[in-house]
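Note that this complex is displayed minus one protein chain, with the remaining chains in position.
Chain lettering (A and B) follows the sequence in which the chains are written, and residue indices restart at 1 in each chain.
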């Protein structure tokens, strides 16, 4: 039997909102470690990886590994029926074909349970190799969303150029060209923070919230890559999950766009760069 | 001549908004008692009854009974031109074919008058028998609206089951099932409050507003009935009129969904239950 309860149900609602437009059907993998998902978007261009660690739930029980195939749009419809301050409990029998979402309000006088039919979904789990990235940028997730949206009104792709001191977003289209440069604003204790947040599960980035719109850059080598704005804009639906977004870039590798989910885990989006001649020459 | 003035024009605006999507054309009956309307919705499935008592107006004069046929959409267009803090005056001559809506702002430096043509509408007034209902539920109108809307994302009908201690809303559809249970939270001085509000016209439910989302149940016999969510959702457009909604249910009878209009009167919606086999057996 699988059972997982989260007091702050709004987190689960936000997670679904952030991926439901990208992925239609997906298998959730429930294990002793946590509640995870990995799926290609419906056009097979980008990849989503979600991890909600068991330690982040207020109650978590998973007697044996379970794979639950869900339609994310339907799941989102049900989760929308939970109030933001409701407790959400997910339940499934090992051999069942149904998952139950239970919502309880804080005053405990309204209790909802929603049963959703599970689906059989054929997928292959892609191994994502652990990579040292040439450039890591951490910046305000709102700012990143704003930039992607703004550039979309000019062009279809964005070229992201990371140097030691700045990250520059460039596009061009029929009506003209645009360059947006964000300067590095801190000395980059970013790495340390990342470790703490992911390993110890401390709410480290809460204590950092007063720092606001800092841009941190961790650079092995300057890197310039071009991506389809359409997908980046879709990733930005995760903006409300976390104050900061982390971009990891390396030549010829997919960019990793990561949003941490409080001290529970993360949503990561992967998107391959557009191959352009100058990139090809450098390789 | 008919003339009725209401200082808090927003009330009249909200009344119109709550019924204009359900009813297209309707006869308003203006008598010494008040300003009333009774009409079937355009698909002849539900019934609306509105009563604004003459004592609730700040000025009211009705020399003889007048029937005014109005297109509610047009009436709503005109009332939308009143600011929420405007005074609204309705005027009509006994034999005229026009009604005038006059709006005055609090500073009395902006005065609007709108003339609307009246219509001849054939209707028969349905007598609504005074009934003792098996179950009466009073709950937050916001909560009721939320439940109807949420369940609409899963199914088309809702089964409302009232017991001594709770009211349960159930639906099912292609993507699954949903149950929402609201527990009774008070000992039900509801009956007394109802009497006071309707007879004495005291602003009783204002003094109760601090109690919030209480669910009161007054039960002769448990009752379970099924309704089309589409109509309930339409009724919920009256939510802003009153903090609480009252549902009255009896086997095989239409549910009465009532919103009180401050100390002026009420909007009541009637909707017949879906006949299902188990209901038929019990009768």
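Worth pointing out:
Simple rule for what comes next: contacts are C-beta pairs under 8 Å (C-beta built on N, C-alpha and C of every residue); 3 or more make two chains touch, one makes a residue touch a chain.
Because the structure is predicted, anything quoted here is derived from the model rather than measured.
When the omitted chain is restored, the residue from A:178, A:228, A:253 or A:272 that touches it is A:178. Considering the full assembly, A:215 is the residue among A:92, A:162 or A:215 that touches the omitted chain.
Within the complete assembly, B:115 is the residue of B:42, B:55, B:115 or B:220 that touches the hidden chain. Not every partner is drawn; the one left out touches chain A at residues 143, 150-151, 153-154, 175-183, 185, 213, 215. The missing chain lies against chain B, touching residues 71, 74, 77-78, 80-81, 98, 107-117.
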